[in-house]
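Only one protein chain is missing; all other protein chains are in place.
Right after this comes subunit A.
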């Protein structure tokens, strides 16, 4: 009775319980602003700056903004060292990718098995990631050291090499490349494991069982069922790893500084040497950006082929 009377009585519209911060059109932009700021200030602006540097005559001794067109790029291509660096970068990136992902796949397959201590092993596998790259690489520097190398010590103890001719891991041109690839593959390995583990666990057990019953053995299951199903995930990992490696300089810089005689020089380290240490910012930027168009096209093509597979 009273409820009806109350409802019938004219009422002032109640003040909304919702404040400005409860409104979606306010809240949405508010939450996204930090991310946009981050990208614009720390990624976008430096990138645009680098773009301009690469077509200018800017150096720290002569900070001029004069536009010089593609002159820097032409000079860079003409340089012997740059061409060697480019080849090194490709070798470094591709071998580290292949080794890291292959080891990652094997590691993930082992970690899929049931065994005592599996959880601990899964946790430990991410260690190369969790350790700061500088610390980890310093440990590797000692392992490759000409005098104190654990690797050499082990090889000598196993009678595999002559103690008089110990390999100078970081001092010989061919071995230095092997060393930097090893360390970078070691860094990529946990990423590979995690990616493959995620992929393997995403393949439904029913599909695997069906393949087994349909007569597929280990290899056929792996290469005709599992790999095609997880290919999109692996592709993403490959794109990510490749871009990550092309632009990385920490491992090479800490291990060999690009030496000996530029045998491990990669784009990152060369750009750092030219652009920062020697102060020739314009040429440094040109070296940095040299691969950008190729990477961009490759990434776009890969992503599009992925999307087409989805449909």
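Keep this in mind: a contact is a pair of C-beta atoms (placed from the backbone, for glycine too) under 8 Å apart; a residue touches a chain by one contact, two chains touch by 3 or more; residues count from 1.
Basically, contacts and distances are computed from a predicted model.
Asks: Which name from "Cytochrome c oxidase accessory protein FixG", "ABC transporter", "Simple sugar transport system permease protein" or "Glutathione import ATP-binding protein GsiA" does UniProt give the chain that's left off?
Replies: Looking only at the record, the undisplayed chain corresponds to "ABC transporter".
Asks: Just to verify: which one of A:25, A:80, A:114 or A:206 makes contact with the chain not shown?
Replies: A:206
Asks: Given the contact definition stated above, which residue among A:51, A:109, A:161 or A:216 touches the chain not shown here?
Replies: A:216
Asks: Considering the entire assembly, which residues of subunit A contact the chain that has been omitted?
Replies: Residues of subunit A in contact with the hidden chain: 204, 206-207, 209-217, 220, 225, 228-229, 231, 309.
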